[in-house]
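Missing here: one protein chain of the complex. Every other protein chain is in place.
By written order: A and B. Residues from 1 in each chain.
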Amino acid sequence: MKQTLTAHVGAPGFGKTERRDAWWLEPLLVVLGFATFVAYSTWAAFQVSNYSYGPYLSPFFSPYIRPDWWPANWSTAFFVLWIPGGFRASCYYYRRAYWRSLFASPSACAVSEPKRDYTGETGTIARWLPILHRWFLYLSLIVLVWLWIDVVKAFDFDGHFGIGVGTLVMLINVALLSFFTLGCHALRSLVGGNARCFSCAPGGNARYGMWSFVSKLTQRHKLWAWFSLFSVGLTDLYIRLCAMGVLHDIRIV
Amino acid sequence: MSETVTSTQVHGGGATADQIVSVDSATNQHIQVRINRGEAGEIEGRWEEFTVPLAKGMVVLDTVLWVQAHQANDLAARWNCKAAKCGSCSAEINGKPRLMCKTRVEDFNLAEPILIQPLQTFKRIKDLVTDVSWNYRINATIKPFTPRQDREWKWFQHDADRAQEMRKCIECFLCQDVCHVLRYQTEEKPQFAGPRYFVRTAGLDFHPMDGAERLEQLADEHGLGLCNITYCCSEVCPEHIAITHNAIIPEKERVVDEFHDPVKKFIRKIQKKK
Partner (left out) sequence: MTTTTTSQIHEADVLIIGAGGAGLRAAIEAAAQGARVAVICKSLLGKAHTIVAEGGIAAAVGSVDPRDNWKVHFHDTMQGGKFVNNWRMAQLHAQESPEEIRNLELWGALFDRTEKGGVMQRLFGGHTYKRLVHVGDRTGLELIRTLQDKAVAERIQVFMETTITKLLKHDGKICGAAGYVRETGRFIVFKAPAVVIAAGGSGRIYSVTSNSWEGTADGQALAFRAGAELMDMEFIQFHPTGMVWPHSVRGILVTESVRGEGGHLTNSLGERFMERYDKERMELSTRDVVARAIYTEVKEGRGSPHGGAYLSIAHLPADFVKRKLPSMHEQFLAFAKVDITKEPMEVYPTTHYHMGGIRVDGDSTATNVPGLFAAGESAAGLHGANRLGGNSLSDLLVFGARAGRYAAQYALGAEHITPSAEEIALAEHEAQAPFEATGENPFALQEEMQNMMMSEVGVYRVEEKLKNALNQIRDLQERAANVRATGSVMYNPVWHTALDVKNMALIAETIAQSAHLRTESRGAHSRVDFPNYDANLQKGNMVARYDGQNVTVAFVEQPPMPQELHDLTYNKPEVAAAA
């Protein structure tokens, strides 16, 4: 049975609303946040040096892949960056953020849009975004393991155990990335969310436990999304500044 | 249309206490409310302004009922319980979809008039009342609860929690109103059931004893994929149901789990070969 609704709002137009609060503030902040990160990360990704310092490796360049045929003056960041990039582009939180800010679809709730027809996720996009997100989740989990290995290596100062400020920076970064990645909605479904009755499903208690854990992280997905986004950039910046000799990395242990 | 009403008029007719303004809550202040009125099918409507005596703790619905009783007797508004439990008095107040009975007047800047409009997504019947019958037609298409026969009738609170959250819905249709897939949908658009019915479906799908399969219906007939996760439905929900987070996204993910997960597909293929 086809049931189509014809809505009764007036003519379309950008930002028409009776709302009196500062509804434009959130999309504006999101645009500024994205712009800052994209500008820095694009610049950083094109750099061919200064991405490592001592035992530290910038997360933009991990896992470190450099085939022999790769031109020396080309950055290797692009071997990796498409994975977190794709993961975040198909992430439910980021979708909310960019639809609301970059595409004004809608800028805020009950605020009119430039076009009257719905142009958000339709057709192929609507079908493929969640599927792609699932693929990117699996890949991101692999990358996450690599980033943890990098952190373990960051305790190794020429064969001696040690802790520098850079070690802590990398540890905090990977922790935030883990909170973000393990709070993924796709993972939440995968580990237990797709069970219709926990106690009746095989391994139900374990799945309920995992689902509860992931759910706690998912609850704050927005928070982890922003914190981990900036921590990645700042970790790269810290290592870069150390490598450039601008900052001096302090050894704690 | 604006008119100042004195307290004797308010108390009127020898009554001992007014329903809305009583001695202990009366103030000397008056506030302006601007109500969008109109006949069936009118989109823009007309704004009429009324002066209403302010009482402490009063809600927007009080102002509308006061206007109805004293100044515009035929002002149409839908309401029932006046306790935020039935979801009848949905409207757009200062541009935001809300329940009139749950919106306190004092939370606004009273120097400006309060704007009250009907839900914009649905066709106007009269004044603040809109035709929400489309929702009931969509509801009727959802596969009903189908108890499983193959398992003991026993489950625990943690099995019920997810579905119980969905069943808190009071069908105020604010989520349907604010959802921009519906709000700007014209005749040519594919069908989209709207947040309320993803919530209802999730409430059935996460019922520990339900055995019906609704994923194909969700993905195809009800257009689940069209939602672009703006979270507006969750923002306006007066029952604080995490609609996007706990209903829409988990259902989208169940579709992927069922039909598109690469690892699961691989495992299934191997199992088939065996």
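Throughout what follows, a residue touches a chain if its C-beta (ideal position, glycine included) is under 8 Å from a C-beta of that chain, and two chains touch if they have at least 3 such contacts.
These numbers come from a predicted model, not from an experiment.
Q: The chain left out touches which of the shown chains?
A: In the entire complex, chains touched by the missing one are B.
Q: In the whole complex, not just what's shown, which of B:Asn36, B:Ser88 or B:Gln185 touches the removed chain?
A: Here the residue in touch with the unshown chain is B:Ser88.
Q: Which parts of chain B face the unshown chain closely enough to count as touching?
A: Residues touching the hidden chain, for chain B, are 12-22, 24-25, 39-40, 55-59, 62, 68-70, 73-88, 102, 104, 125-127, 129, 131-133, 136, 139-140, 144-145, 147, 153-157, 159-160, 163-164, 167-171, 204, 207, 210, 240.
Everything below uses one rule, namely that only the chains that are shown with their structure count from here on.
Q: As a quick test, compute the distance in whole Å between the mean CA positions of chain A and chain B.
A: About 32 Å separates the centre of chain A from that of chain B.
Q: Provide the residue numbers of chain B that touch chain A in the complex, in ascending order.
A: Spelled out, the residues of chain B in touch with chain A are 43-44, 92, 94-97, 109, 112, 115, 117, 120-124, 130, 134, 137-138, 141, 151, 155-156, 158-159, 178, 180-191, 205-210, 225-232, 235-236, 244-245, 249-250, 252-258, 260-263.
Q: Spell out the residues on chain A that touch chain B in their complex, using ranges where they run on.
A: Within the complex, chain A touches chain B at residues 1-10, 12, 17-21, 92-93, 95-96, 99-100, 105-106, 109-110, 113, 115-118, 120-122, 126-127, 130-131, 133-135, 138, 185-186, 188-190, 193-194, 196-200, 208, 218-219.
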